[in-house]
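Taking it in order: structure first as structure tokens, then the write-up.
Of the protein chains in this complex, all but one are displayed in their positions.
On to chain A.
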Amino acid sequence: MSRPTQKKYCFLLIFLVHFLGTSQINKLDSLKNELKANTSKDTIRAGLLIELASELTYSEPNKGFSLIEEALAISKKNTWIKGEALAQRQKGNLHYVLADNLNAMDAYQKALVLSRKIPDKQLEASVLSNLGNIHADLKEYDQALQNYRAYLETSRTLGNRAEEIKALSNIAIIYNDTENFEEGVSYLNKALTLAKEEGNDLFIAAITNNLALAYKNLGEHQKALFHYQEAMAMAQKIGNKYIEASALNSIGKINLLLKNYAVAETYASNALSLSKEIGAVEWEADSWEVLSKVYEQNGKMPEALNAYKKHIQLRDSVLNEEKKSELTRKEMQFQMERQQAVANEEIKRQQLAKIIYLIGAIFFVLMAMFGYYIYKRRRDALEKKKTAEFNAKVSETELKALRSQMNPHFIFNSLNSISDFISKNDIRQADDYLVKFSKLTRAILENSEKKSITLSEDLELMELYMQIETIRLQNKLHHQITIDQDIEPNNTLVPPLILQPFIENSIWHGIAPKNGDGHIDIKIEKEGDMLKYVVDDNGVGQSKKNVRGKKSNGSFGIKITKSRIDILSHIKNKKGSVNLMDKPEGVRVEITLPLELQF
């Protein structure tokens, strides 16, 4: 026979209050009287209610609940947290004795939270102990032990001896339940020493009884017998029939094992009558078993059979009870586990939801940032493009304006030149000159409207212009145009007439004032992605004729051309340039432009 039975023989000290016996009845009456006198809803009444419920725990637990509810209500109203905590703990006790572990646990947990809130260490420890009892019932020994240890620690720290003894004793029970009897004995001895110091006979009796049980389990029958005798004597002394019955019964069993049949019979008989008196069916059954075996040994078969029958009968009823309670226990455990599982599931679910929300939020933020980035980049690009387009348009307009300024400039320069020519030459030549001039003018008017023309078209214009100037200077002017081999004149686009003002400048201010023949050499080269014009003249040079590059019309044309090149460079984002430099004889002009191809 196993543990459930064994457990019945050890005494959880939490119940010891029950064994205080008949003196309690007086206390109950006095409490009831006090309650009747104290009807105002104050903390005194709440305290009395809790105390009364506590007194009723083992006799009429069901009556205790209404008292507790009232005590709870009063305590809450008066914000007496300790009262609330005590009431919850008592409620737990009530449920516990009614074997309603689930509600008991619930109440204890509330009490625990409240006790921590106050904070009241001793109360907290005792609640932990209560919870430990439930864990022990559910065979959650580790948890129970942990709770009891906390209980022990607190009780020691606060110097509460009675609580310390209870804690030690309860820990010992756990060890014994887990068949770690040596450890159990050690704790029981500690508890016993303290109980003796305190002179608490009830504790001494109960612990001694438990110690005896532990020795019995260790097989140390003599030690067990000795302690049982002591426990029995102490129980008799304080009139505790439970402990006495338990001890008598155990002594009987041990004597049976030791084959002291006569002694066993005596003790078993005593135990039987006492068990009957207190209604301890299981011990009754045990006593019958001992008696049955003793009769059997003595050859009293009919008595033996009768005793055995009684034993089986009682044992079965006990077993049924046990089975029932085991079933309840299992069910409760299952329910608790299920609740725990549901709670865990809920926690997991909430955690998962939290994580999902968090990930979602992070993702959303990232998406938003990414979206904004894309939007911004697109917007910036669009803006950039728009700005660029606008700038290009502005530049185009400026260029057009500049080009159109070139026309009157050119025409009136030429008209002056024609007038000069006519006054110096014959009509036939003047006519020839004029026809060429009209062709040039037409070409310039047509081409100056265009953004760009091919290099070959531009050079044709330049050629025509030079021819006219050559006529005017009576063949004093010679010119040569050289194009780099890697330039395709038909595929290269240039701004129309960009060279004209420089050539004009060379002719009017370089070669015209010069004695002797003048020469203009135009070279067109490719420099990387730039197009370079080099115009060399062998005229009088800049320094000699201050007009050059100053207030002359030539300088106006040059100024406009420089602006055109600046704007073109800006549009193409490349650095174009115009350089005028003096040579020992004449001037060199270098113009670089972004090279632009048609195809």
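Quick note on the criterion: contacts are C-beta pairs under 8 Å (C-beta built on N, C-alpha and C of every residue); 3 or more make two chains touch, one makes a residue touch a chain; residues count from 1.
Here is the rule we use: contacts and distances are computed from a predicted model.
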Protein that the absent chain corresponds to, by UniProt name, given "LysE family transporter", "RNA polymerase sigma-70 factor (ECF subfamily)", "Electron transfer flavoprotein subunit beta" or "LytTR family two component transcriptional regulator": "LytTR family two component transcriptional regulator"
Touch criterion as defined above, residue of A:222, A:438, A:474 or A:579 at the omitted chain: A:438
Sole contact to the chain not displayed, among A:193, A:222, A:387 or A:598: A:598
For chain A, residues in touch with the removed chain: 431-432, 434-436, 438-439, 442, 445, 490-491, 597-599
